[in-house]
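One structure is given here, and the rest of the page talks about it.
Presenting subunit A:
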Amino acid sequence: MKFERYGIGIAKGLMVTIKHLLRRPVTVQYPEQRLNVSRRIRGNELVWDRIKCTGCATCSKTCPQGVIQIITSVNLVENKYEVEKFEVDTGYCIFCGLCVEACPYDALYLGYAYERAKYRRGELVQANEMLLESADRRRSGYFHPEVAAELPRQTLLLERITEEE
Partner candidate 1 sequence: MALRTESFVLNIGPQHPSTHGVFRMRATLDGEVIVDLEPVFGYLHRGIEKLAEERTYTGVIPLTDRLDYLASMSNNLAYVLAVEKLAGIKVPERAEYLRVIMAELQRIASHLIAVGAFLNDCGAFMTPILYMIREREKILDLFDMVSGQRLTYNYMRVGGVSQDVPDEFLPALDKFVKEMPGWIDEYDQLLAENEILLARSKGVGILSKELAINVSASGPVLRASGVKWDIRKADPYSIYGRFEFEIPTGMVGDCYDRYWVRVQEMRQSLRIIKQAMGQIPSGAVRSEVPHIIRPPVGEAYSHIEAPKGELGFYLVSDNSIAPYRCHIRAPSLLNLTALRDMIIGWKVADAIIIFGSIDICMGEIDR
Partner candidate 2 sequence: MTIPLSGWEVAKQIAKRFPDAVSEAYGYFVLVKSESLFEVAQYLKSSPEFDFDYLTNITAVDYYDYFEAIYQLTSLKHNHSLVLKTRCYGRDNPTLPSIVRLWRGADFQEREIHDLMGTTFKGHPNLKPIVLWQGFKGHPLRKDYL
């Protein structure tokens, strides 16, 4: 090491680290402190709207992983398709959101929740009623700005630091 600057470089670096000792740390203590996730979060599951769904299977065709399975039957009385089974294997799902984009009837949403780990692989295969919206399975605003508008604002690290200083 050429001390042509007599260790000024080292001293400068030491100043930066000591400055950080006096700053607030940026880490979040996760289970106690929670940040608001993005309004468009592509959370851990799909939320399905049974009433809107016509069983056209566009989502299934778009899915790059091929994890959406739809079985329909023809309802001759009302002259439409009846969705018998709408099954998503979330274990294989990569949450790319292409199915949500493709759905022509706004019947498919991504989930807003993120702590949705399961203990068994079998539980990851979700079908019909399990896919409907509920209190702990809220819809995310991904590709649905009207849903996004109702969700809380995302916490940004950018703002968090400056607000508290």
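Per the selection procedure, all candidates are chains of the complex that A comes from, given by their letters.
Operating definition for what follows: a contact is a pair of C-beta atoms (placed from the backbone, for glycine too) under 8 Å apart; a residue touches a chain by one contact, two chains touch by 3 or more; residues count from 1.
Every value quoted in this text rests on a predicted model; they were computed, and no experiment measured them.
Between subunit A and the candidates 1 or 2, touch in this complex occurs only with 1. Those residues of subunit A that touch candidate 1 in the complex are listed here as 1-3, 5, 7-10, 12-13, 15-17, 20, 26, 37-42, 58, 61-64, 94-98, 101-102, 110, 140, 142-143, 145, 148, 153-154, 156-159, 162.
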